[in-house]
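Missing here: one protein chain of the complex. Every other protein chain is in place.
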Amino acid sequence: MSAILPAFPIRLEKRTDRTPRWVQAATPVGAFLFAFVIVTVILLAGGHNPLQSYNAMLQASVTSTSAISQTLVSATPLLLTGLAAAVAFRMGIWNIGGEGQLYVGAICASGVALAIGAHGIGLALPAMILAAMVGGALWAAIPGLLRAYLNANEILTSLMLNYTAGLLLDWLINDSNSYWRDTSGASAYLVAHGKTIPGSADWPAIGGGNFSVPFGFLVGLVVAALLFVLVRHTWLGYQLRVTADNPGVGRYAGMASKRNFVIVMLLSGAIAAIAGASQVGDFTHILDPTGLQSPQYGYTGIVVAALGRYNPLAVVISALLLGAITNAGINVQSATFPQSLTGVIEGIILFCVLGSEIFSRYRVRVGAEKATVTA
Amino acid sequence: MPSEPDSRVALAAYAVTKRFPGVVANDNVDFEVLSGEVHALLGENGSGKTTLCKMLTGMYQPTAGRIEVDGKPVVLHSPADAHHNGIFMVHQHFSLVERLTVAENVMLGWSLDGSRIRFKRRKAEQEVARLAEQYEMPVDAGKMIGDLSIGERQRVEILKALCRGARVLILDEPTTVLTPQEADRLFASVRGLAKAGNSVIFISHKLHEVLAVSDRVSVLRRGVMTGTVELGDHAAAVDRKELARMMVGREIELGRRQRAARAQEAPAAGLEIKELVVHNDLGILAVDRINLNVAAGEVLGVAGVAGNGQREFAEAIAGVRPRSGGEVCVGGTPVRSGRPLAALAAGMAFVPEDRMGIGLASGIDVAENLVLKSFRTGAFSRGPLIRRGRVVENANALLSGYELRGGPASLVGQLSGGNAQKVLLAREMASQPKVLVIAAPTRGLDVGVTETVRKLIAEAADRGTAVVMISEDLDEVLDLADRVAVMSGGRITGIVDAEGADVEEIGLLMMGQEQAA
Partner (left out) sequence: MNHGLAIQLIATGIFYGTPMAIAALGELLAERSGVLNLGVEGMMLMGAVVAFWVSRDVSGPNGLVLIIAVLAGAAAAAAISLIHAFMTITLRANQVVSGLALTIFAGATGLSSYVGDLANLGGNPGRHIMNAINVFGLKNVPILGPIIFNQPALVYISWMIAFAIYWYVNKTRQGLHLRAVGENPEAADAMGVSVVRYRYAHVLMGGALAGVGGSFYTLVISSEWTDGITSGAGWIALALVILAFWRPAGVLAGAYLFGVVSALGANLSARGVQLPPEVFSALPYVLTIVVLAIVSSGWGRGRFGAPAALGVPYARDGG
């Protein structure tokens, strides 16, 4: 028995039979509707015309090919960090180190791009992605191994590593004469900045005219598909699914749960790192500490993953959704959709979806508790 | 030496009945505990002793009958009501916070002198120390629970009750988690408690404990109070067989398994267990040097009250739990310890009592569960990918004849107990195992499924599998087994042939009395 609020006559009772199909389908829809209502109320309270705001948002993000392209720009890092978080969280592994793994990915990718980028995109692109994945995987291995073998809480350790990676980033560009830093030119020490990667290492955008898809987004789609196949259609994914929900069963079946734990962390770190590589290759073409750290893609990715219920295909949708909202916040320059609405809307949607999940595990009962029967 | 109780009835239940849907847990039970008495409550699992005590501590309400404290009828709606009346129960599972000290745990939710805010640490520690000394239950009040042994933690649980004014203490199978030395110390404490005028209800199924510590013994069997025996000064002379009869005596029902006629030559070696030693999760010795041989085609039933090491025994044989000592051989070949895959390769099948927690993965479907042990063979793979078609075919093949509602795509987590057990059995039997270890085979299952399961076990034996069947249900064991080994306190106290077995003798073995050589 549990009360919704202390001493309130509504209770939540754990479901013992399977969740009815209609509940499973209705809850996210209901959640979105509920969120929609709340957002409209907040807009009204802020003196905005909700219709204008929604219209502005749609215009900026989906109603034209250039708008969609802009949305994809915002959605790309979220897709990758979202997938990274989804694969870990689905397995009950609370990897919040996506932020730091992204930074490490950016560092590795830009380093490789600076070194061999002049040899052409055919070499630079895969090399950047690979280097990023290795770096991200190694960075994620630390909390992974510490948890698997020393039982150290992975939330805390991965959080600490985020700060450390951020400081590493700062140091490379702001406080050292590293390979990444541009020390030539008069402005080099006035405003620290990194070396621009060779133009031939810039990642191509696919598409024509007003419509272009960042390469990183395509990579994200491929990763989503691969993850889906991995989890549902490979025996490794099978083992991960079993040990995630039932560690006792995993032991009984001889599955190596510690090793599997680390594998998932490595995978998660590698994917988050691709987001960093994409930031460098697709968009900034330079290692930019501020630009990488302020949007907090890693943390937002966790929210994206949660919205998509940790299912790789659904994560694509939620990344697009959040990308659209973020993009509207950035690109609508008028008062009808101030950038501050981005976080408000995203937060409300997430809270509603998160809160609605309880209905699939519990049902609502009004009144006093009946005595339970156990012999 | 037992204490001298006076004749005041501290706590009593009169004509108490407790009904649940489909089962009568307690049937018109009369039970009296005197002040200053240690009164043991003896019975198997399912005898109703736990239900009776839960009613005495307010967790359940009786369907009929009344409960009296100090001669006055009371209604106990909750444990808090029971505590008001000085009735406390010490459970097998402690409610202690490891990172807090003894004194802090004792004071949790309660105040020494009514102070509402200040927690006076030193005063609390002194009070706890005083109580500990008074009742001869030494414990360091300033130590963290995490640093204490299990026996010491149990003392803290008792002190918690005493601090809050307990006059009747109910100890639920307290020695399950204790070493023999700690158990002796507990008995001394219990006698001390009684001497001080408190009443102790000591729930147990171990004869030597009951005889060592109690003044009277009441025996429950299938919800009915079969009798109360005074121990007094002549504990040594008490008729143990009589007690055993009260605890397990029953007509042996017809319907014993008809075994296929066995060939005359000696049956092939199946499972050999030599000097097996296993520790449980808390590091306590659970299996104490067991030697056992089970022939191919034989069903060895392991009887005994739950909690005597059966779980660890089963898990160690099946390779799920590492052995601390001894050897397990299948068909003459030793099996490596603690390696489920090695056991699997040796031809071992295991149907655990914890079906959903160990045997079946609740988040995946039936077909995927059916390949839990065979997915590595390559028969279901195309490279790293799953050949789902083959997996489903396999599931259909295995399930034919089992009548599973829902089919191979149902999520296992939503299956009924009976269907889950069917899936487990289908999987484990599929590999024509050399050894089958099956625990609690029909627990919680309805009549139809129970029949099916028993039939499958018999068939497995007929096909030559060596079957180790661990069950608390003595009837079931006697029906299906060829021989019955009785497990008590981590040891095999005796082995008897199932045919013509003396139930009272088995009862004695279950209570810890070793078989005469």
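By letter and in written order, the chains are A and B; residue numbering begins at 1 in each of them.
Throughout what follows, a contact is a pair of C-beta atoms (placed from the backbone, for glycine too) under 8 Å apart; a residue touches a chain by one contact, two chains touch by 3 or more.
Computed from a predicted structure; not experimentally measured.
> Mind giving the shown chains that are in contact with the missing chain?
A, B
> Quick one: say which of B:Ala15, B:Val97 or B:Ala379 touches the chain that got left out.
Touches the omitted chain: B:Val97.
> For the chain not shown, which residue from A:Val62, A:Ala118, A:Leu156 or A:Leu226 touches it across the whole complex?
In the full complex, the listed residue that touches the missing chain is A:Leu156.
> Of A:Met57, A:Val87, A:Ala205 or A:Ile348, which one is in contact with the hidden chain?
Counting the whole complex, the residue in contact with the absent chain is A:Ile348.
> In the complete complex, the non-displayed chain touches which residues of subunit B?
80, 94-100, 104-105, 107-111, 115-119, 121, 144, 146-147
> When the complex is taken as a whole, what residues of subunit A touch the one chain not shown?
On the subunit A side, contact with the omitted chain comes from 1-6, 12-14, 46-47, 89, 94, 96, 142, 146, 149-153, 155-157, 159-161, 163-164, 167-168, 170-171, 175-176, 296, 299-300, 302-303, 306, 329, 338-344, 346-348, 350-351, 354-355, 357-358, 361-362.
One rule holds in what follows: only the chains that are shown with their structure count from here on.
> Please report how many Å separate the Cα centroid of subunit A from that of subunit B, as a whole number.
Chain centres of subunit A and subunit B, defined by C-alpha means, are spaced 47 Å apart.
> Going by the contact rule at the top, pick out the subunit B residues touching subunit A in the complex.
Residue positions touching the partner: 20-21, 23, 25, 46, 51, 60-61, 320, 339-341, 344, 350, 352, 354, 356-364, 368, 372-373, 375-376, 381, 384-386, 388, 411, 414.
> Give the list of subunit A residues in touch with subunit B in this complex.
So the residues of subunit A touching subunit B come out as 17-18, 229, 232-236, 238, 241-242, 244-246, 248-249, 251-254, 371, 373, 375.
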